[in-house]
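Just one protein chain is left out here, and the rest sit where they should.
Chain naming follows the written order as A and B, and within any one chain the residues start at number 1.
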Amino acid sequence: MKVQYDIVIVGAGLAGMRAAIAAAEKSDKLSIAILAKTYPIRCHSVCAEGGTAAVLREDDSFDLHAWDTVKGSDFLADQDAVEFFVREMPKEILRLDNWGCPWSRREDGRIAQRAFGGHSVNRTVFAADRTGFHEVHTLYERMLMYDNVDRYNEYFMTNLVIEDGTVRGVSAIELKTGELVFFEAKAVILATGGAGRLYGFTTYSHQVTGDGMAIAYRCGVPLKDMEFFQFHPTGLVPSGILISEAARGEGGHLKNKLGERFMAKYAPKMMEIAPRDIVARAMWKEIVEGRGFDSEHGPYIALDLTHLGEEKIEERLPLIREAAIKFVGIDPVEEPLPVRPVAHYTMGGIHTNMWTETPVKGLYAAGEVACVSIHGANRLGSNSTAECLVFGRVAGEKAAEYAMNAGDNHIPDSFVKEEEKRIYDELLGHSGDESPYQIKRELNETMDKNVWIFRDEKGLKEAVKKIRELKERYKNVEVRDTSKRFNMDLQSTIEIGYMLDLAEVVAMGALLRTESRGAHYRVDYPKRDDENWLKHTLAYYTTEGPVFDYIPVKITKWQPVERKY
Amino acid sequence: MVEFRIRRFNGEETYWQSYEVPVKKGMTVLEGLLYIKENLDSTLAFRYSCRMAVCGSCAMKINGKPRLACETQIAALKSDRITIEPLDNFVVIKDLVTDFEGFFKKHEKVKPYLIRDDISYEKPVELIQTPAELKAYYDFTLCLKCGACYSVCPAASTRDILGPAAITAAYRFCMDSRDRGGDERVDIIISDDGAWRCHFAAECSEVCPKQINPAKAVQKMRVKAAIRSIKKIFRW
Partner (left out) sequence: MSVSGWFRISGRSPFSLAFSLHRITGIILLIYLCMHLTYLTSLTDKTGQTYEKLISTTISPTFLPFDILLVLCGLYHGINGLRLIVHEFGFAYEQRRAILAMSVVIALAVWIYASYVMYKIVVGG
């Protein structure tokens, strides 16, 4: 079945929905489709807890927010994009307020802001400790007001249609019936999120499998800076559930087995609220050197909130308290929480410029799936939800402008036939002897071991070898569910295929980058090397594996300096 | 080892299937279901995503009561046999996956967005709201749209009605000090399948995973609906 739209947005998280609203505001004559593999409010963006950073008050400045972001990125961020980004943020906060977002307030009724890692001023706007949840629901509810936005819920994207360097549309499986639907579009916006489920110990929802990244990559769009994966310091052991940075922002302490607040050794000025990569490395070093606690689920560090008192915890960190009690059976008011660094954010992604444009005409990418790059080698907390809002809006507006001047697009019947063959003949009901879930387990194990916080040549080479082996084995994978109706077995298998492609790019990119910068730390090359490596990694797909190229970082105001906190 | 007894549906017939799941300390029902999917029977279909009780995907009937599978500890059920069924009052698509299109359409029907005609998209201005004003409606913003309340509502079982979640969403906006669209929403609640269908069985409040008391919101909306109806009569 074919349907036609001016703009098709894939992914209905913060960036996707913001893009839909922006495009609909631009013109009510545009026909917009937004499709996602789950209902919009079930997206991974709802898990975001801490907040969204913006310059709102007089004691702050755009230059300061930009500097904090650039320094936090270990100078890999493109500074022109960062300067643009910080100037657009305040309006996004106010728009969300106008649309009903329940921002937490100061006593005088104005929007409150709190401290967050790496920001030199308290500029993180928040809604209790469920900021992402409230932002998503606010955007979803606002999106309902636009008649020209059609929602396609539980449609799983399988491919992009690109011809002559121009996008023509998207193909997706309607999960309910299992039928393939072909969306012919003038402009396509990818907002499918990150790729965190490459790792086993991760804060990500189960559905974050890098779909948009992998499909774009296979269609010839380069991926940028994929080796940079953020490891958030505090993931609850054993589930990986995020304990928000806000716990440290509100005054929590990190203690090792000896009861020391060990951050004094690594970041004496900012202590626990130094940027995430610094805290994560500090914690991992303590664990590797034997000063972590032991447990049946592996080593951990203690996050101590007991000195904050019940009232403050209930007011500022209710979700964290609830999660700890429900998922580990520990009350943070009484005891410290067991935490460990956890895979949390994909700094890398689809290569876009400041206007969310990719090298393919009509194809845009916004949010975590894209790499502009704003976050460079390390992202500051509360900058991701901000990025989704600003660049979601930019993508929506740019796609709208493009679509208003473009002619109709058609997906050739030959593509339809090929895609149907690929999905229904070659994948669905494919009999083989490999379990996709076993492949995923082994992938996670390798990534957790060799492409983690401390990386070295030997481990990375092992990882690349293992991933290539898994990719071979994947060719023999079996999808046991042979029905079309809501086939989650098929969906999971396809997702695992996406993850294998992305893992290869991550591991190889990490192997090639012989320096340490931001979240990418090489034990064998522990220093930052601006002379050779102040550049972005680009990975292009070939059937033999990724081919790499490099492009320079855009510097406007700030020359790289040593990154000390 | 615990027996997971699951009511399945393949598009044509409903049947029960049992699986033996090895249980570790702290294991949730969702983890048990994922174990089944990844090791025993990958044809089992069920929704899940965040595994931390914020997305609302995994609401299902566990041992007779609707709960979120990701936050239900198997040990807390104190039973060797866990019976899992899809939510009541919803049409089943496959196994534990039910059709939520109608549920979201009802939510959309009550205009669950801030209605105000003095806001500008191009030049937004901060709206003032004191912490006390925020507290008046904040609890009702926590609704996950998981469907548990709708599945236990006795009024919803015999008739397609707006339901507790939609009416709670309407109440949340009526109580938001920044909103100016209260009357519009109350008019929708006065409809044939709105607040009048509630007979205070209050089961919705019992099963809500976020304990937001939808039964309270519905009663408060009734009062608003009643006052508005009377006002309308006298204006004639």
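Please note the rule applied: contacts are C-beta pairs under 8 Å (C-beta built on N, C-alpha and C of every residue); 3 or more make two chains touch, one makes a residue touch a chain.
These figures come from a predicted structure and were not determined experimentally.
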item	value
Where the missing chain makes contact, among the chains that are shown	B
Option touching the unshown chain, where B:Ser120, B:Thr158 or B:Gln211 are the choices	B:Thr158
Touching residue (missing chain; options B:Thr28, B:Thr43 or B:Asn89)	B:Asn89
Contact residue for the chain not shown (choose from B:Tyr15, B:Tyr121 or B:Phe200)	B:Phe200
Chain not shown, touching residues in subunit B	63-65, 88-89, 152, 154, 157-158, 198-203, 206, 213, 215-216, 219-220, 222-223
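We take it that only the chains that are shown with their structure count from here on.
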item	value
Inter-centroid spacing, subunit B versus subunit A (mean Cα positions, whole Å)	27
Subunit A residues within the subunit B interface of the complex	25, 38-39, 41-44, 46-47, 91, 94-95, 97-100, 102-111, 128, 130, 133-134, 137, 141-142, 144-145, 153, 176, 205-207, 238-239, 241-242, 319, 322-323, 326-329, 435, 437, 441, 479-481, 483, 485-489, 492
Interface residues, subunit B side, partner subunit A - complex	10-11, 26, 28, 37-39, 41-43, 45-57, 71, 93-95, 97, 99-101, 104, 108, 112-114, 116, 119, 121, 124-131, 133-134, 137-138, 141-142, 144-145, 173, 176, 178-179
